[in-house]
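The complex appears here without one of its protein chains, the remainder shown in place.
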Amino acid sequence: MGILEVKGVNKRFGGLQALGDVNLSVAENTVHAIIGPNGAGKSTLLNVLVGKLIPDSGSVMFDGQSVLGRKPHEINQMGISRVFQTPEIFADLSVFENVMIPCFAKRDGAFRMHAIESTHHEKDMAEQAMAMLDDVNMADKRDMIASSMSRGDKRRLEMAMCLVQDPRLLLLDEPTAGMARADTENTIELLKDIRKKRGITMAIIEHDMNVVFSLAERITVLAQGTPLVEDVPEKIKGHPKVREAYLGEAQV
Amino acid sequence: MDALILQLLNGMDKGAAYALIALGLTLIFGTLGVVNFAHGALFMIGAFCAVTMQRILSLSSTVIDETQKDFLGNPLKIEVPYVQSWFGDVAGAAIQDWSVPLSILLVIPVMLFVGWAMERGLIKHFYKRPHADQILVTFGLAIVIGEIIKAFYGANPIQTPSPAALTGSVDLGVGLGFEANTIIYSVWRIVYFFFAAFIIAAVFAFLQFTTFGMVVRAGMADRETVGMLGIDIDKRFTVMFGIAACVAGLAGMMYAPILSPHYNLGMDFLVLSFVVVVVGGMGSLPGAVLAGFVLGIVQSLSSMNEVKAIIPGIDQIIIYLVAIIILLTRPRGLMGRKGVMEE
Partner (left out) sequence: MLGLNSRDFRLFLIVCALCVFAPILLNPFPVASSLGESFNAGYPALMQRFVIFGLLVIGFNILFGLTGYLSFGHAAFLGVGSFAAVWMFKLLSYNVVPAIILSVVVAGLFSVVIGYIALRRSGIYFSILTLAFAQMMYSIAFSDLVGKLFGTIVTNGETGLQVYNDDPQILMSEGSPTVPHLFGLEMNSAFTWKVGGWEFVFQNGYYLSAIFMILGFYLSIRIFRSPFGMMLRAIKSNQTRMSYTGLDTKPYMLAAFVISGMYAGLAGGLLAAMDPLTGAERMFWTASGEIVVMAILGGVGTLVGPVLGAGVIKYLENIVSKINDSILHNWFAFMPDWLENLMVTVIHPFIGKGWHLTLGLLFMAVVIFLPGGLMQLGEKIATLFGRKKKSDDAKSGATEPAE
């Protein structure tokens, strides 16, 4: 029984079957990659997982509870954090504040009227945030305004914002999309490091095979909205069906 | 029944004015992405063009008529308008009488110029600024225009009569099979309605059938893509701003006989027009027109005595009520598209 169980999920957009009978199980404490050619339904699946889309049928259970019909903030409070394709951070706030906010969200829940307390008196929160920034080697950038940083640093910051909440599942949506070679390598290193230190369960949606094979412990191949195979990376590499799916794409 | 029809008709000309202003607002918003709080002021400038034309046409030279004496026994001074001395008494008087429709000669160049000056001089610098800044700077501009008008024309409403031939009213009821004198309707309002319909049709035809209009429509749908095609979209948008200004100006000019222009006219119409735009759906031209007429008619219907007997004063707030209800049930407005102003 995995921490995230997707059972028989279907989603149609008009005449297009975006997801057809998707079954997926992400086991606790693994890095599970979901790959597939363009239009395979990866993004649709991700949007279902975070509550942005409601499937036509099927169930999505996280730790025994359904996530369907819940709002993004409720799903986050259940323990699922999400990293976006283009980093979503609080661009006008300082790096430190960017990390403080998820700390408060974790401690105080979706809303708390803490209008009189001073942020600077929240020592526990500050320590947590600083420790996190240390972890991702950004302690020296704590007072920078987030928008003034490089793309790689923004990605790192977003990661830190997710990790500081100690999520039970981290969803990554093409974390290296559009990145330069060096940045991609850095991100892979960062993710490996996080995995080693924290043992967080991750589900990665990725296009870049290099990233997938250096991180994933288990891979699901999606094609035309349906899971083709699911196995360990070594087996996926040479799998005839996978080659077919990707080669098919290459020929087009 | 007859009262209902009368109110429906009454709603038409007001709705037409709302629709015309909202159309211009939407054009500007859709093409330039700018929220123009000074659009009501453009409407007002149009109305004051009509006032100005009337004044120009009545500029007079003083002629001393020796044959007549005033009550002190001095020769009578007679003011003879230049148009009468140039074109003869009859033609001159007719020209003066038709000053409002004739102001079109003044409105179009003035509005094109004002629109061009506004876009190049001010709005251009606000394309990339937040909507809040756009609202604020155009709001400031609206105040300034209103005050300038006040400085030149005073604070009181100025009567601007329509041509004698189009003044007065007709009995529409007879034609529709009602008794005489039940549906009396002002001729000028009918003229206004058809004028507005013509302008609306012209704008839509322009957007539909010309290459220019096609580019603008494409730009409204997706500004960045058109930019990538290498079309000089900005220049076209400047023209678009001028056109929107013209539409507002013409709407104001023709409205002058219905509501005497005063310096706050722009503000009065602006708030309602914005409500109209939002109800129609930000960025939707048909939505703006539809909402304009719907709200005009709703307002008119709610001013019936039968309605007012139940809820006094409802006619003054009905537009806002309808707007609030529509926005809550259809957040994007009647015909709004997804993704426009969602953030």
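Per-chain numbering from 1; labels A and B assigned in written order.
Methods note: contacts are C-beta pairs under 8 Å (C-beta built on N, C-alpha and C of every residue); 3 or more make two chains touch, one makes a residue touch a chain.
In this text, all values refer to a predicted model and were calculated from it rather than measured experimentally.
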item: Residue, one of A:I54, A:A110 or A:A131, that touches the chain absent here; value: A:A110
item: Among A:V48, A:M161 or A:V212, the residue in touch with the chain that has been omitted; value: A:M161
item: Omitted-chain contact residue, chosen from B:I108, B:M282, B:I297 or B:M335; value: B:M282
item: Contact with the hidden chain (one of A:K71, A:R151 or A:K237); value: A:K71
item: Contact footprint on chain A, counting only the chain that is left out; value: 50, 71-73, 76-77, 81-82, 84, 88-94, 97, 100-102, 104-106, 108-123, 126, 143, 161, 165
item: Chain B residues touching the omitted chain (full complex); value: 35, 122, 125, 129-133, 135-137, 139-144, 146-148, 151, 267, 271, 274-275, 278, 282, 311-314, 316-317, 320-321, 323-324, 327-328, 331, 341-343
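Convention: only the chains that are shown with their structure count from here on.
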item: Chain centre separation in whole Å, for chain B relative to chain A (CA means); value: 53
